[in-house]
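Missing here: one protein chain of the complex. Every other protein chain is in place.
Each chain gets a letter, A and B, in the order it is written, and its residues are counted from 1.
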Amino acid sequence: MTREWIHPGLLLIAGAWILPFCKGRTKRAVMILLPAAALVECVVMQPGTYGVVRLLGQEVIFGRVDRLALVFSYVFALVALIGMVYSLHVNDDAQHVAALTYAGAALGAVFAGDFLSLFLFWELMALSAAILVLLRRRPAAVAAGFRYVLVHIFGGLCLLAGIVLHWSHTGSLRFGDLSPYAGSAAFTLILIAFLVNAAVPPLGAWLPDAYPEATATGAVFLTAFTTKSAVYALIRGFAGTEILVWWGAAMAVYGVVYAVLENDARRLLAYHIISQVGYMICGVGLGTELALNGATAHAFAHILYKALLFMGAGAVLQVTGLRKLSDMGGLYKMMPRTLSLYMVGAFAISAVPLFSGFVTKSMVVSAAGESHRAAIYLLLTLASSGTFLHTGLKLPYYMFFGRDRGLRAEEPPRNMLVAMGLAAVACVVIGVVPVVLYSQLPYRVDYIPFTVRHVTATLGLLGFTALGFFLLLKQLDPEPVVSLDTDWFYRRGGTAVQNFAQGALARLEGSVSRLSDVVMQRFVLGVGAQLRDIDLRGVDAMMVGIGRLTEEVSCDLTLAMSGHVQRYALIMAAGILAGVALAVFGL
Amino acid sequence: MTFKRWFHVGLVVFAVGEIAGPHLFRADHAHFWFEDIPAWGSIYGLVSCLLIIIGSKLLGKLWLTRPENYYDS
Partner (left out) sequence: MTTFPILTVITFLPLLAGAAIFLCGARVARWLALAGSLATLAVSVPLYLHFDKTSTGLQFVESVPWIPSWNVEYTMGIDGISLPFIFLSTVVSVLCVGASWTAVQVRVREFYAALLLAETAMIGLFAATTVFLFYVFWELMIVPMFLLIGVWGGPRRIHAAIKFLLFTLAGSVLMLVGLITLLRTSGTLDFEALATMRPSAQLQSWLFVAFTAAFAVKVPMFPVHTWLPDAHTEAPTAGSVILAGILLKMGGYGLLRIALPILPDAVRLFRTPMLALSALAIVYGAYVTLAQTDVKRLIAYSSISHMGFVTLGIFTLNRNGVEGAILQMVNHGIVTGALFLCVGMIYERTHTREIVAYGGVAKLAPVYSTFLALFCLAAAGLPGLNSFVGEFLIISGAFDTRPWYGVMAVWGVALGTTYILWLYYRVALGEVKPGLRALRLELDLREVATLAPMAALALTIGLYPESVLSFLRVSVEQLLVASAAQVGVAGGM
């Protein structure tokens, strides 16, 4: 029996607008029901093609449902649900609508079968995410949100240009594997656009810039969708692109390096997003079935454990108002549950056995191994060590342990803990019973994560990373600094453009304007004066009559009696008269 | 203190487990030669950690870090 296909993304986007009209219990119920319904819809959906519309002579496909799209849709809907539970206590409808729109747009992008619908949802994601950042309503957040918009507009335009070029070369707008077109301008532009959203350095500075500025609840949504829908898009269109292998590995290390220097808790986690996405990009580049499975699985797990980590840091922010590690410490006594749940996330991201990261990250690393790429393998493993160093050691140490500063704190509201619990459960389930995730991956999975070598090597890696941490503990004390990233170019560089526009260009425009004034007036004055003289001698009475009329008309006009208007009007009347006369009798 | 004691015990267990493991149980094949180095994971873990910390701090001190209010106009 075929049933009507409802687009889960549109369900969220449209359904979000019910929220401003509900109150109290109903509102909270709707907040949970919407993403739950979307999740149910994703789960019962059958593969196929739905929602096809004709536009501009092309097919616009809103529902391209296959295994790859489905697995991403599950995790997007799930994290939307978790995020909504986490935000139940927030009394700001705008944030909820923005968050649900954002989630819905991500679902839309995942199911988009052609470039036009992809572009539509791409832009909608950028807009709703920017609004979500803005809604913290602090000057820093507003500025960061605006920068977010600018960067994503740039990415969006690259995508638009790439789409148009692709359309004109191939005549088709279908979104599929683009490797046949490798090296063309369209390929490059679309790749750049996807890389911007995936926060690949040097295009990714927007991520650590914007994410820490959002609200505690908003940030949870932000971490999930933009980068992972970009990963999805890369898997779909750019699998096997060689350059991504190196870029991804570099990215994994890049994030870890910056994280060492970070003082802001959530910015540190944001740099880790970049690091983890690096694994996924690397997997996309490797292109083997294991690698692509790994990228997908890692995205799935990452969304959940990253959300959990941000929820933990957000809880601390919510309860203490602190964001900088140099201000925190000694919270373990007062927030033990938050700490434990956070640590689940930390173990998951660090790939501790029996947690989700262990069974997913290793797929990508093994894929690098099977392709006999030693350097990539070593880089990724180095980054794994760094990951544990920061999220598993540095962050909890300075946030929850460390120097006791006598802070007052308590456990966050219950809904936040419940949400964190849900995510934690997911991380553990995937870690213990990986087949739950493996069965959903796009390709058949032969990979077995629990091998002796793998388990012991991982434990050794993590354990001795911890040793290194304690040995160099003094070095790691957080300092109140910011690190320069590529956003420098448009934060400092933007003023240069503004100065140019307001300085040199404005002067040029002023000159052009004045020039035209002068030329027009001289020309009209000159010619008109000549004609006036001729006509005065010739058609005397008529000129006087016109002059009188002009004077009367100009008196009626509410203006200062400058006399200029009369002269001009006189001259123009003369000019027209002469022109018509010439035309009728002359030519 | 006990934490330190337990920590060191754990390290020893991990390192020994890593060295002994492939011999006690059926070992799966390694991708690269360096994976067969005894306690490979432990060694690389320590090396990575030190490299990252020292390298990043150097990079920061020499180039990347600025005072907190650098971007405030």
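Simple rule for what comes next: a residue touches a chain if its C-beta (ideal position, glycine included) is under 8 Å from a C-beta of that chain, and two chains touch if they have at least 3 such contacts.
Small disclaimer: the values here were computed from a predicted structure and weren't measured.
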{"item": "For the chain not depicted, the shown chains it touches", "value": "A"}
{"item": "Sole residue of A:55, A:140 or A:375 that reaches the chain not shown, by the stated touch rule", "value": "A:55"}
{"item": "Per the touch definition above, residue among A:31, A:134 or A:301 touching the missing chain", "value": "A:134"}
{"item": "Sole contact to the chain not displayed, among A:29, A:185, A:374 or A:448", "value": "A:185"}
{"item": "Which residue of A:140, A:471 or A:505 touches the chain not shown here", "value": "A:505"}
{"item": "Sole residue of A:146, A:246 or A:401 that reaches the chain not shown, by the stated touch rule", "value": "A:146"}
{"item": "Hidden partner interface residues of chain A, rising order", "value": "55-56, 116, 119-120, 123-124, 127, 134, 139, 142, 146, 149-150, 153-154, 157, 160-161, 164-165, 167-168, 185, 497-498, 500-502, 505-506, 509, 512-513, 516-517, 520-521, 524, 557-559, 562, 564-565, 568, 572, 575-576, 579-580, 583, 587"}
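Throughout what follows, only the chains that are shown with their structure count from here on.
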{"item": "Residues of chain B that touch chain A when the two form their complex", "value": "7, 10-11, 14-15, 17-18, 21-22, 25-28, 30-32, 34-35, 39-46, 48-57, 59-60, 63-68, 70-71"}
{"item": "Residue ranges of chain A touching chain B (in the complex, touch as defined)", "value": "256-258, 260-261, 366, 369-370, 372, 374, 377-378, 381-382, 384-386, 389, 451-472, 475-476, 479-484, 491"}
